[in-house]
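One protein chain is absent from this view; the other protein chains keep their places.
Per-chain residue numbering starts at 1, and chain names A, B and C are given in the order in which the chains are listed.
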Amino acid sequence: MTQAAFNSFLVALLLVPAVTFILRRWKKARVIPSSLLLLSLITGLFVAGISFWSGKHLAVDLSQWTPFPFALSIDRLSAFFLFLICVVAVPVTLFSSSYIERHYAGARRDWLWSLLPLFLMSMVLVVTASSAFAFLFGWELMTLFSAGLIVVDGDSQERRHNIFIYLLMMHAGAAAVVAAFLLFVPQAPALDFAQMRTSIALMPQSFRTAVFLLAFTGFGTKAGIIPLHLWLPKAHPIAPTPVSALMSAVMLKTAIYGFVRFGFDFLGPGPAWWGYLVLVAGGFSGVLGILYAIGEHDLKRLLAYSSVENIGIIYLALGTGLVFQANHAPIWATLALLAGLLHCLNHAIFKGLLFLGAGAISDSAHTLDLEELGGLLKRMRITGTAFLIACCSIAGLPLLNGFVSEWLLFRSFLAASGLTTLTGATMLPLAAGVLALVGGLAAACFAKVYGVAFLGRPRSDEAETACEVPRPMQIGMVLLAAACVVIGVAPGLVLAPLSATVQEFLPGAAMPQEAASLSAVIPWIALSVAVLVLAIASVRRIKRLTPTWACGLPALNSRMQYTATAFSKPLRQVFSRAYKPNRTVEVLPADQPYFPASISYRSVRTTSFEKSLYQPAIDAVVITAHRLRRLQTGNMQVYLLYIFAALIALLMFMRWS
Amino acid sequence: MILVFVLLIPLAAAFLVLSCRRPSTVVRAALTAGALELIFIGGAAWSIHAKGVLQAGRYLRADGLTSFFLINLGLISALVLVYSAGYMRHVPEGRFSSLRWFYGLVFLFLFTMVAVYLSANLGMMWIFVEATTLASALLVGFYNTEGSVEAGWKYLIVCTVGIAFALFGTIVFYLAAVKSGVNPESALDWSSLMSAAPGLAGRRELLKLAFVFVAIGYGTKIGFVPMHSWLPDAHAEAPSPISAMLSAVLLNCAMYALLRFDAITSHAIGAWFSHTLLLIFGGLSVAVASLLMIVQRDLKRLLAYSSIEHLGIVAIGIGVGGALGVYGALLHTFNHSIAKTLLFFTAGNIRENLGTLRMERIHGMTRSLPWTGGSLLLGALALAGLPPFGLFVSEFMIFMAAFSAAHYFVAFLMLVAISVVFGALLYHFQRMLTGEPEKPSVQTKLQAFEFATIGICAVCLLVLGLHIPATLAALLRGAAAVIQ
Amino acid sequence: MTIAINVVQVLMLVLMAPLVRGVIARIKARIQNRRGASVLRPYSDLAKLFHKEDLVPPSASFVFRLAPVVMFAVTVVAAAFIPVLRSSALLGIRGDFFILVYVLALGRFFLLLGAMDGGSSFGGMGASREVLVSTLAETPLLLALMSLAMVAHTASIEKMVLWTTGQDFFELSAVHALAFAAMALVAIAETGRIPVDNPTTHLELTMIHEAMVLEYSGPSLALIEWAGAIKLTVIMALLVGLFLPWGMAATFSLPAVAIALVLWLVKLGGMALALALVESSVAKLRMYLVPDFLGVASALAILAVVFTALMR
Partner (left out) sequence: MGLFETEAAKALASSAVFLFITVLLMAAAKRISTCIMMFSAQSAVMAMQVLAIARMRHSREAYAIVALVLIVKAAAIPYALFRIVDALKAPRDVSSSTTSAQSIFIAAGLILLSFFAVKPYAGALGVDEAMLAAAVALILTGGFLMVSRKKALMQVVGLLVLDNGIFLAALTTTFGMPLVIEIGVVFDLLMGVFLMGLFAFRIRDTFEHLDVSKLRRLRG
């Protein structure tokens, strides 16, 4: 039954593009592709849910057709990530069903509707694959289709550059992943996951380390940990908003999936420094990511950077898990992994919601520049409320899902007090400090976002005339908001099967009592807070509208409000080392600086990795290429000399071998 | 008997075509001859599959390896003929450059290559490999422009010199065989050399010397770095169908010759020496070609360098050896020839429509020429070795072979090179596909022929990426069995 | 019985909070040779405010009026984590200090939003300054608590208090000293007292918390003030509980509880005195010196953690 549902899910995903192209001429059939996609995704959601909560394994094997074993199988981990994909994809599809219709027409709409399911399909392949070939197949297609979706959205010099960087980095990362897989070949010729799992015992330690480092780099590139994050803030903002939602919320998680598969499932316990490496990378990504986010005032780029931050948090969790695993503390490793995996789900939900919110904003206010927004809550109540919930949960505030995973992570840091090694016992608790800082900064960042975009008075006419988005988009956002609250108030629902999931691939794992204790106390807190709030709010308070206090001035205008830039100024001042701003003050006319006609001030922030890390590498390659090009002189006699030289070289080689 | 037909049809066709006067009859005759040749090749392959080895006289033999390469040749040449029917509409009239000369030379070219495949005798094989150069030189210089004349001359001289070394290598083989008591009559006959290979072990030094010369010689023809210098010129300046033939058939032909020698050498003195040579050449080609692809300006030159890179990958596949390695390498030759045919045909379309192949002058093809742009994109993805295209599969096989044979360095080099290639292709093709299209200078209506062929190639690539047909698999296994 | 006492504790913290403020103000006044207002003054202030009406800017949305409510509610809930008379609290057994800290953060987040909803420049200014302080204060606070929790091998506040009661005062480690120093500094920053912020100023160059709540009036303002008072008390109580809990009632016997209550009041008074002394002897810091102030706290907290790891 479930099996059949799963197969039909896959088939349906493949059908949607065909349907789109068959029906593209027929006006009345507009809704068919979206609804078919929605239907199939709901099926997938059920399949994933069933096998995640009941631990039912599914398998599809196409090996007799394909040149290499091409097998899909769903164990609990795959089911969890499949669930994650569908849980985000359903609202996103609902949202797009009206968003795409409103913003795209003709061929571009058809392309979107046919690439979207393929993109989802490729991600499903990645998380359900049980053989290297299938995994890599999905992995590469995921990049291609997402790039295709970006391309459909428009064409400009900058976009081209960003897409180029995106594809290039993805391909390099994929190469690392391929290498990581291939290192298993000597032990597991078929590269079938089960075989790889068993063959790890035969693999020498040096190889394991190589595999780990390759997997760390490869998946790190996809996940966007600093300094491999360069593509992320470039590629995510330029995609169509629902696609950005999918990329940020889901696609990054497939990298986490791959890393968990390798780091925990295949490789098993390794040296502790693996864990510390991941921990440090996570810490850096977390702090720098959120700092860059605070500096932004383009909403989508801000969200992209905050994805870097959340990936950093997830890596903190995974690193902690690795450390505990290396120290033979499986139960605490379970705790850390719970935190990490749950944060994957949470981030998927609230980041998806935030991107959809951004889509709604751009839909009604036609801009994503925070400085142009303001006071949207009064005009878009549903969107605003959903967005508020999302902001609270990404800031890690209690009673919402973001808090749960961060709390679990804190507790797993605390558990380090039981470690025997000094490094562990100091580094992990200090990581708690890092996490606290990240949490605080995230709260600051999203207080800024919400306060500037949705509260106060509108800063532009577009914001003034903004109005609520159509129903389907609202429903999409509300669904995700509801998910935030549910997980936040009753985490036990997810934690129990999740720890069962971890037990499936982590030897000696067990449900840590912390998880239980949290799910015991959170509902009480929620209850008491709710009761108090309702009680106090129910007390009638007389309310009178009076203009805002303007220090005696006639009236305030929106330009007197604090801007996003101003809001984040103190923090940027304190952490100015993290940003490398190059400021330019332009005084016109130049010849009389004391009587300027205009003074313009620009401050462009580059992440400084591009300048100091990537550009040199690229330059080196290109310069080498140019040098080589000079060898091809065009003079045939030189060519003949090359031949003779090659001959002589080989003869020498022959003598000496 | 069938072999004789396979061999003689192109020759006859050449003279037939040359005797025709009216272009339409020329084209018709060419197409029929091509179809006939394809049919007979199919028949030959079938009976090889049935009987194992076909022998006709002392000098003609066909085994599994032959049939695989013959099929490759047959398919590609058929596609090329069909495409040319559409493409070669307006040709400059001149000595050796008229429509009938075009087809005549194409068939001579085919004849020489078929002869290479069919000749049982290594000396024979050498003669015909050299003959391929002579037959195709005029085709390279077909347009009689500055560039094509220069390219033709370089092609002629460089390849002849290179091949001369191959002759020397062949002689040394012969010498080694004769010295170790093989009957001089059959001392150049491949199968008898194979059977006598263990006996040759005594002549270790001679064999190594011989293989070095053969590798240099045929390597020149394959286009291994640093003997590759003729290749970009020839590919860029020849008419697009011919470029397709050079890159998709001729290089495989030379590779075939090298494979024969490699088989003997590795049987006689162990695989280490010859395979190390192949790995060196392969690695060098892959590295250099991938870097040079970044700085190309002409589309067909770019494609030519990518041919060098892919033949390098094939060499690596043979070099790492093992069943999977050889299988993958052969599959890769097949995939590569299809992908390259597709791309050179596309390049032909681009030249027809925009009148140039300078990549910095081409923009916005997705809008101005959506179909051509699409096929360009598709071919690029295939060349970059991305799924779901055939080259992904064969490259993955070669990688697996390399890793299971613990050739980590070469494998990592290849991985890096492939990433560089991806970057180069992306960089160039993105600029060609996107942006604002200029007004197409020469807007000509494209023929059904051209898109039919391109479509066939695309479908083949897709299918091979998802599923290897049983017949092809059998063919490959047979071929691999011969040289294993 | 336990429940009863726990509820009493919460009520005590909530209801006594204004008194604590009053006491501190009175002491300060005395130190500055003023007579000062009655210690019950805050109560009458609250009462007055509760009878006034809410003035709401036209630009404001429902968040503006929701914020104070949430603020108050979560502060009250936070109070339910703190053991006072006995080493037990309403939410103490499972509720650990992470939850406590983040519950308080929830309130602050809403207050920030409320401030920015006013649409004036003061709200934004106050919010952005408050956010700076609170962000930087979170790390040392959590690290200090972390070190204590590691010493006590538990995260539940109740158990930590219990553990400390088990120790002899003079055997308390350097960890406790460091942690206490860090937490004291953080407490000053968190509750917006001098030298970080001045609760009595209304000069826009200096004010942080006051700028945030500038737009509020009437009952909303009352809720905010009250919540602020509760927060102050809660943090003082937390310090007391974590660092000098001795004397808490071990049994349910009435005298024991009574003694505990008296002792607790004394401790609280002591802390109030200390706070007043600090406030009237130190000048307020410039805005951009606050990070350094909290940096010291962070350094102390990090040291505390390292020491814990070293001294196992």
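Criterion: contacts are C-beta pairs under 8 Å (C-beta built on N, C-alpha and C of every residue); 3 or more make two chains touch, one makes a residue touch a chain.
If you're wondering where the values come from, they're calculated on a predicted model, not measured in any experiment.
Peer 1: If the full complex is used, which shown chains touch the chain that is missing here?
Peer 2: Hidden chain, whole complex, touched shown chains: A, B.
Peer 1: Identify the residue among B:151, B:193, B:426 or B:475 that touches the chain left out of the display.
Peer 2: Answering carefully, the residue with contact to the hidden chain is B:151.
Peer 1: Which of these, B:36, B:91 or B:127, touches the one chain of the complex that we don't see?
Peer 2: Of all options in B:36, B:91 or B:127, contact with the hidden chain holds for B:127.
Peer 1: Going by the contact rule already stated, which one of B:63, B:233, B:352 or B:450 would touch the omitted chain in the full complex?
Peer 2: Candidates B:63, B:233, B:352 or B:450; residue touching the omitted chain: B:233.
Peer 1: Would you mind spotting which of B:175, B:194 or B:456 touches the chain that isn't drawn?
Peer 2: B:175
Peer 1: Over the whole complex, note the residues of chain B touching the chain we left out.
Peer 2: The list for chain B reads 59, 96, 121, 123-124, 126-127, 130-131, 134, 137-138, 141, 144-147, 149-154, 156-157, 160-161, 164, 167-168, 171-172, 174-175, 178-179, 184-185, 188, 205-206, 209, 232-233, 236-237, 292, 295-297, 301.
Peer 1: When the complex is taken as a whole, what residues of chain A touch the one chain not shown?
Peer 2: Interface with the chain not displayed, on the chain A side: 629-630, 632-637, 640-641, 644.
To be clear about the criterion, only the chains that are shown with their structure count from here on.
Peer 1: Work out per-chain C-alpha centres and flag the one nearest the whole-protein C-alpha centre.
Peer 2: Closest chain centre to the overall C-alpha centroid: A.
Peer 1: Let me have the rounded angstrom distance from the C-alpha centre of chain A over to the C-alpha centre of chain C, please.
Peer 2: Result: the chain centres lie 36 Å from each other.
Peer 1: Measuring from the mean C-alpha position of chain B to the mean C-alpha position of chain C, what distance in angstrom results?
Peer 2: 80
Peer 1: Check each residue of chain C and list the ones that touch at least two other chains.
Peer 2: Nothing qualifies.
Peer 1: Chain B: which residues touch two or more other chains?
Peer 2: none
Peer 1: Which residues of chain A touch chain B once you look at their complex with the stated criterion?
Peer 2: Residues 65-68, 133, 136-137, 140-141, 144, 151, 155, 160, 163-164, 167-168, 171-172, 175, 178-179, 182-183, 185-186, 189, 191, 621-622, 624-626, 628-629, 632, 636, 639-640, 642-643, 645-647, 650-651, 653-654, 657 of chain A touch chain B in their complex.
Peer 1: So in the complex, which bits of chain C are touching chain A?
Peer 2: Listed in rising order, the residues of chain C that touch chain A are 53-66, 69-70, 72-74, 76-77, 80, 91, 94-96, 98-99, 102-103, 105-106, 109, 112-113, 115-125, 127-129, 131-132, 134-143, 146-147, 149-150, 153, 155, 214-215, 218-220, 223, 287-288, 291, 298, 301-302, 305-306, 308-310, 312.
Peer 1: Using the touch definition up top, name the residues of chain B that touch chain A in the complex.
Peer 2: 153-154, 157-158, 161-162, 165, 208-209, 212-213, 215-216, 220, 226-227, 229-230, 232, 273, 276-277, 280, 288, 291-292, 294-295, 381, 384, 386-388, 392-393, 396-397, 399-400, 402-404, 406, 411-412, 415-416, 418-420, 422-423, 426-427, 430-431, 434-435, 466-468
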